[in-house]
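Every protein chain except one is present and positioned as in the full complex.
The block that comes next holds chain A.
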Amino acid sequence: MDIFVCIKQVPGTSKVEVDPVTGVLKRDGIDSKMNPYDLYALETALRMKEQMGGIIKVISMGPPQAKDVIKEAYMMGADEGILVTDRKFAGADVLATSYTISQGVRKMGKFDLILCGKQTTDGDTAQVGPEMAEYLGIPHITNVISIIEIKEKSMIVEMDMPDTIEVAQIQFPCLLTVEKDIFQPRLPSYRKKIATKDREIKVLTLNDFEDKDEKKYGLNGSPTQVERIFPPAINNDRETWTGSGEQLSLKLTAKLKELKFI
């Protein structure tokens, strides 16, 4: 089986704040890591390979530093890594991101399956997977919680819905986004780290793509625009209570009683 896994590098900490005076965003620490949800997608690919054989390619779009997450994927057992990077991709929204990654996938040739995480912890849209599937003209299933069977030309999976579980058979090639509970991701191995130290990471830029039309990438290829950013609203109808534990507890009890919760 030829499997692509889409992995993204995300900030390690989620501390971004707006400076109330200058209105400038502050981000402390620039450490980064692999999007935790993508670990589940990679683990799913590794299990499938163990069962069916094949080759696992990880693909990531991002700045040159994103090579780190590809190296991490090598340490877990991925066979090939592709970094899609170009200054012309800056400012991409979901549509442009999905198009860019799908162009990268096309460039790398045929495949049976693409696996994505459920969502990223920074973009947090859960939209990139389905949009890529559309661009590649393949069916997709989201929120996959388990794989029941893998056949030669198809697989049977369970999709998690709010009140039901849909059991469906999907033909290859296809795209799945997987839930956190599907498999427990393995830890990166030191032995593999040594073994893959010099393994190449293929870099693709706009020039390598089939579609080189700059208008389809980065900001120019993004239909959504951020018009403004602002700190969250403050509720004006509020009280603050201070005092000793006894006082606060009594005051709270009285208020809950007044509001008829007790």
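The rule is short, and it goes like this: a residue touches a chain if its C-beta (ideal position, glycine included) is under 8 Å from a C-beta of that chain, and two chains touch if they have at least 3 such contacts; residues count from 1.
Operating definition for what follows: contacts and distances are computed from a predicted model.
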Hidden subunit of the complex - UniProt protein name among "tRNA N6-adenosine threonylcarbamoyltransferase", "Beta sliding clamp", "Electron transfer flavoprotein alpha subunit apoprotein" or "Urease accessory protein UreD": "Electron transfer flavoprotein alpha subunit apoprotein"
Contact with the hidden chain (one of A:Met159, A:Val178 or A:Leu204): A:Met159
Positions on chain A where the hidden chain makes contact: 10-11, 14-18, 22-27, 30, 61-64, 85-87, 89-91, 93-95, 98-99, 119, 121-122, 124-131, 133-135, 138-143, 156, 159-171, 174, 180, 219-220, 222-235, 237-243, 245-246, 248-250, 252-253, 255-257, 259, 261-262
